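Let's look at subunit A:
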Amino acid sequence: MNEYAAVLIFLFVGIGVVLFTFFLARLVRPSNPYKAKNQNYECAEPPIGSGWIQFNNRFYIFALIFVVFDVEAIFLFPWAVAFGQLGLYALIEMIIFIVILLFGLFYAWKKGVLKWV
Partner candidate 1 sequence: MTDQNWSILIPEIFLFIWALFIFGLDLGIKRKNPKILGYSAMAGLTITGILLAIFNGGILFKGMFQSDQLAIFFKVIFIGSAFMAVGSSFDIASEKIRHHRGEYYGLILFSTVGMMFLSSASELITLYIGMELTTIPLYVLAAFYKDDKLSVEAGLKYLIVGAFSSAILLYGLSLLYGLTGTTDIVTMKINLSLVFLSYGKIGPGLILAMIMVIAGIGFKLALVPFHMWAPDVYQGAPTPITAFLSVGSKAAGVVAFARIFVNGLIAFASDVMKPLDWGIIVAILAAAAMILGNITALRQRNIKRMLAYSSIAQIGYVMVGMVAASELGIASVGYYMFIYLFANMGAFTIATIFNDKTGSDGIISYSGLSKTSPIFAAYMSIFLLSLAGIPPLGGFAAKYLVFAAGIQAGYTWLVIVALLTSVVSLYYYANIIKTMYFSAEEPTIKIHPSFPANLVLLISVIGIILFGIFPGPILDWALESAKIFAF
Partner candidate 2 sequence: MNQTLFLIPLFPLIGFLLNGLFLGRLNKKLISLIACGSVGLSFIVGLKMFFQLISLPENTRAIEEILFTWIPSGEFVVSFGYLFDPLSAIMVLVVSGVGFLIHVYSVGYMHDDPGYGRYFTYLNLFIFAMLTLVLANNYLLMFVGWEGVGLCSYLLIGFWFEKKSASDAGKKAFIVNRIGDFGFILGLFIIFWNVRSLDYNEVFVRAPEVFALGGGLITAATLLLFLGATGKSAQIPLYVWLPDAMEGPTPVSALIHAATMVTAGVYMIARSNVLFMLAPSTMTVVAIVGIATALLAATIALAQNDIKRVLAYSTISQLGYMFTACGVAAFAAGIFHLMTHAFFKALLFLGSGSVIHALAGQQDMRYMGGLKRHMKTTYVTFFIATLAIAGIPGLSGFFSKDEILWKAFSSNQGSIWIWLVALFTALMTAFYMFRLVFLTFYGQERMDHHTKEHLHESPKMMTVPLSILAVLSIIGGYVGIPHILGGGNQFEKFLEPVMKGVHHGGEEHALASSGHSAGTELTLMFGSVALILVSIYLSYYLYVKNVALVGRLRNSVSGIHKIIYGKFFIDELYNAIIIRPLVGGSLFLWKIVDVVLIDGVLNGLAILIGDVSLGARKMQSGQLRRYATVFLAGVVIIIGYFALR
């Protein structure tokens, strides 16, 4: 419990530090907004459209496969930790698990979604 409490404390301290610096910066910085500040620098072209451009579709499929393998990794982690106790039996299990998921990867690959055109 206690070691995790340390993590928690770290978390809160981390957040606190960030918030504190923001707050501090607000205190000390001069505030003088004027229009020219928002204009393009030197000879730059004015931007066309929004900065929120549409991502390529492929990003999504990569992210998706990432998620699935992220979950797989999460399954691997406790397996690795407990492997000492579990032995060969667990190895077979995990091989089955990975093979099944590898088929997914293979499928995605064959479907050509992993190709970056």
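As a selection rule, all candidates are chains of the complex that A comes from, given by their letters.
As a convention for this text, contacts are C-beta pairs under 8 Å (C-beta built on N, C-alpha and C of every residue); 3 or more make two chains touch, one makes a residue touch a chain; residues count from 1.
Since the structure is predicted, the reported quantities are computational estimates derived from the model, not experimental observations.
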Candidate from this complex that touches subunit A, chosen among 1 or 2: 1
Parts of subunit A lying in touch with candidate 1, wherever the complex brings them together: 89, 103, 107, 110-111
